[in-house]
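With one protein chain removed, the remaining protein chains of the complex are shown where they sit.
We just call them A and B in the order they show up, numbering each chain from 1.
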Amino acid sequence: MIEQERKRGKVLIATIAAAIASACLLILLFSKDFAGSLYLFFIAPLANSYYLGNLMASMVPLIVAGLGVAFAFESRNFNLGGEGQIYAGALAATLVALLLPESPALGVQLLSCAAAAAAGGLIGAFSGMLKRRLGVDELISSFLASSLIVLLVDYMVTGPLQDPASNFQTTRAIAPATAFAKIFLPSSLSIGIFVALIVSLAGKAVMDKTRFGFELKLCGANGEFAHYAGIDSGRYTLIPMALSGALHGLAGSLMIFGSYYRVMRGFSSGIGWSAIAVSLIAKNNPLALIPAAAFYSYLDSGAKSVMMGSDVSSEIVAIVQAVIFLLITASRLPFIKAFAPKKGGSE
Amino acid sequence: MKSIVLENIDKFFPSSGTWANRKASLRLSAGEIHAVIGENGAGKTTLMRILAGLETLDSGSLRIDSLPVSFRSPADAMKLGIGMVHQHFLTIPGFSAGENIVFGEEPRVCGFFVGRKSSEEAAAAAMRRFGFSIDPVKAAELLTVGERQQVEILKLLYRDCEVLILDEPTSVLTEQEIQSLFSILRRLKAEGRTIVIITHKVKEVKEIADVVSVMREGATVGSFKTSEVSEFALSASMMGKAVFRGHRPRALSLPGIEPVLKFEALSLRSGHRGAARLENISLSVGAGEICGICAISGNGLSELEDLLAGMLKPSSGALRFLGGTYPRLRSAPWKSRGIGYVPSDRMKRGSCAGKTVAENFIALDRATFFPKGILDAEAAKTASADAIREFSIKANPGNYVDELSGGNVQKMILARELSDPPPRLCILCEPTWGLDAASTEFAYDRILSLREKGSAIVLLSSDLDEIMTLADRIVVLHKGAVKGVMANDQDVTREKLGALMLGLGATQTLTRSIGGSND
Partner (left out) sequence: MNRLGTAGMLAGNAIAAMTPLIFASMGGLFTELAGMLNIALEGLILVGAFFAIVIASATQSLFAGFIAGSLAAMILAWVYGAATIRLKANIFVTGLAANIFASGLTVVLSNQWFGTKGVIALKAPELTRPFVGTLGGIPFLGQALFSHNIFSYLSWICVIATWIIIHKTPAGIRMRATGANAEAVAASGFKPNAYRLQAIVMSGFFCGMAGASLSLPLAAYVPNMSAGRGWIALVAIYLGARKPGRIAIACFVFAFAESYSNYAQGLFRIPSEFMLAIPYAATLIALLAASLAERARRVNR
């Protein structure tokens, strides 16, 4: 375990180093003002309250959805349907908020978030059920289902649910009174950050201190031993996938109530993949999601600030994300001596 | 090639921390069938893998025709005409038998291309030359086991191998297929090739081999002409003389009491690979008794273990626990109904390597340690600390299991399964395998004290020392059937048990009955 931990630690450091290096390289290649862009990428996001607050606001869905990814990963399931689950959750929350009367605001928020979690949970459960009953790889089925859901929500937002008063492809906005209170003007940081922190703590508690978490992790760690210990592995496929989906849906609703207030077409695009990257960096540890999300949002913020201040497009963060994905699941790094195979061992 | 000599070969595997070969030697000559025989773990397969270039030797020498050689890969060995047929055949599905035979050295069409027809024709030519008769066009998936083996042998012959090493070749064959194989081998021998057979089947050695080398605990203990040695002498050589441990007092269970565990005419079809099954096993084990069941691996022990663990269901017959149905796999009441199980696979089934000692300890008894679903960390820590103290485990509750030595992992499992209150039934599978002397003594003491406290103990083991030290009654399995049942008294010797385990001698039964057994 120690050996494995050390290896993964090295892979993590190498990945983060590669991510930062590739960000720098991209800025070098595509910006006319290297130094200025470097400043915009690395320093500006922390320099004033607007940027810093927005950075923290963008951590919210990453932490919550990241927890969803972590629960799935810990039970050895891959939930790659985050994109659809977040988007659908956001839509469900918005719809419920639009249908309910404006007050009490807390009631609206709770019911909408519950609806969002339910929507995401159902989508996750679908993949979990397919794996449990038919042995369909949940990795592929969750990805495909999510892609379909994204298209479905796109259709709803631009069609039946389109806000007639707006020129943009979006639904109507929720009543301002029901939105989360802002805590760090002029940024969009809201009390959602506290919700995210509480969710992260709760996730840690469930994973480490409850029987449910124990059995879930045992199923992920050694299926034969878990089966032998009387744990129903089918249960710990379905439930983690549903839970994961629910957390993603919740993340979507937090985005709506915290920053966006309406579902614009594609507003949450990419958050699902980012949440996976964050969870991989945090190695599925619920508390480590917070610094991991901070790192990731920092990169993302940097990219956006570079885009606004110069002519480099913000999609460079997609390339950085790709670098992270490429390296983070590696189990050997041949150019690092510590990974050299031991004498006499077999590879 | 006239002769091959392996001398003083050492081979150490760091991953398991064992010496697979220690000063092992072998002398091969052209035109002979040479059997290498020994118990499991004796080092025969490793030594042959070294000869075939699949493993490197740590020290010692390999000489071919008195010239030293060293192999870095199986390709090097193949260049000198040495090839190995593995125990699990490496046929490639999606290709025909002929294509499999010539794979890697296909005849070329127009200098570069490979043609299926030309490959199959080349294979057919090889088959005619060596006297085989498989349809080269037949798809690999449709080949019978015997045919698959012939394809493997042909692969070597197609490359003009002079030395063919076969690893346990008859373990998956039917009687006719075995005879068929033997006539092929005799033909090859007549051509001047050398055949090496790795096996533990003494009868076959006498039938087909000219020379036999016996290995034990990584070294070669003797080489004989098969015509000059008896089966019993061979099995004695394989098993060795035991160190006299001293008899411990035997228990006598009281007749008339319902046995704790009962096998009723138990049979199991199609066990692993369809070869080993269980046939008509009837046994009873009473409270305060240790019933030792021994067999060579592949003769039914692992199937029996899976049955007792609740992972397999008997094809016919029944298992009874306390007179009633045997409880299902680790159902919640398993621990409360008093069954302790120490699995033979301690890392896969017995523990979870990635978790801590404390977590492993509480994993099977979650109802107690998670009252109302929340972890009672104090109780977990205390219970595991108590167990650590009681069983002298060199670890803390917070250590991860894969940091522990094999002995300590086993102690942890013993602690978990055999702690107070003592279980009504203990199923112990190879409980002291790989343990050092001190831990072994400790385990023996524990097991015997459980017997004093009234547990019924079933001990499944291929280790005769273990069986002879602990058991009150010994049951020998051979090819899945009971070959002998006897009380563990002064008459029982390693040679006797070894012979029964190898299927030699007449089936033995108890001379006096104990507690209603010997059905």
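Just so it is clear, a residue touches a chain if its C-beta (ideal position, glycine included) is under 8 Å from a C-beta of that chain, and two chains touch if they have at least 3 such contacts.
Owing to the predicted nature of the structure, the values given are computational and were not obtained by experimental measurement.
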Identified contact with the non-displayed chain, of A:Gln4, A:Asn48, A:Ser166 or A:Thr329: A:Thr329
Per the touch definition above, residue among A:Ile13, A:Leu28 or A:Leu151 touching the missing chain: A:Leu151
Residue among A:Leu130, A:Cys219, A:Ile256 or A:Ala288 that touches the chain left out of view: A:Leu130
Given B:Val114, B:Leu142 or B:Ala438, the one touching the chain that is not displayed: B:Val114
Interface with the undisplayed chain - residues on chain B: 73-75, 78, 86, 90-95, 99, 103-104, 106, 109, 112-116
Residue numbers in chain A that touch the chain omitted from display: 26, 30, 78, 80, 130, 134-137, 139-141, 144-145, 147-148, 151-152, 154-155, 159, 273, 311-313, 315-319, 321-334
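Please note the rule applied: only the chains that are shown with their structure count from here on.
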Centre-to-centre distance between chain B and chain A (centres being mean Cα positions), rounded to whole Å: 48
Chain A-touching residues of chain B, taken from the complex the two chains share: 12-15, 58, 309, 311, 329-332, 334, 343, 348-355, 359, 363-364, 366, 370, 373-375, 377, 400-403
Contact set on chain A toward chain B in their complex: 1-2, 4, 208-212, 214-215, 217-218, 221-222, 224-230, 342-346
